[in-house]
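Excluded from the complex is one protein chain; the other protein chains are retained at their positions.
Our next item is chain A:
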Amino acid sequence: MTRKKRRLMVLLLAGLGLGTATALTLTAFQDNIVFFFSPSDVLANPPASDRAIRLGGLVEAGSVERRTGSDGRPAATFRVTDGANAIPVTYSGVLPDLFREGQGVVTLGRLLPDGSFRATEVLARHDETYMPPEVADALRRAGHWNPAEGPPPPAETWNTAPRQREGRSGG
């Protein structure tokens, strides 16, 4: 075995060991690496009411009620769903611009004994699709997509669609 071959073997073995160790560590800390829990996770393992957790999911269609709180600040109630389960959330404060029905959100707060969630922070979580407004409008007009219901249809149905110019004033 030449010295070069030996160095290659040592590197490969070290890489294999390091990779295995990292994989085992990440698997062991799986629960601590997740940024938020889904409504199903929270219902399956309810956290203590004095422990702040992050609850994430989609804002359920038709569940958003905005009002002005007793302290004059804006407040909102909505339901966060992962499709299988939903948890009602109350929040007092300014919601992010991207907040809407059907949008992903991550809320930080506590689960109250009555099963509702009081959030102290709401972050918007957008999906990985990007499309011009004209294309989104065309999908909505054609009835292919209602953003409040969830993510857009498969990308190949719209990602090469022409942008209609008549909808925009200056083009």
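Assume a contact is a pair of C-beta atoms (placed from the backbone, for glycine too) under 8 Å apart; a residue touches a chain by one contact, two chains touch by 3 or more; residues count from 1.
One rule holds for everything that comes next: contacts and distances are computed from a predicted model.
Visitor: Looking at UniProt, which of "Oligopeptide transport system permease protein", "ABC transporter ATP-binding protein", "5-methyltetrahydrofolate--homocysteine methyltransferase" or "Heme exporter protein C" names the chain that isn't shown?
Guide: Answer from the UniProt record of the missing subunit chain: "Heme exporter protein C".
Visitor: In the complete assembly, which of A:8, A:44 or A:84 touches the absent chain?
Guide: Of these options, the touching residue for the absent chain is A:8.
Visitor: Using the touch definition from the top, which of A:120, A:146 or A:159 touches the missing chain?
Guide: That would be A:159, which touches the missing chain.
Visitor: Mind listing the chain A residues that contact the chain we can't see here?
Guide: Counting over the whole complex, chain A touches the hidden chain at residues 2, 4-5, 7-8, 11, 14-15, 18-19, 22, 26, 30, 33-36, 38, 56, 96-98, 106, 122-137, 147, 154-156, 158-161, 163.
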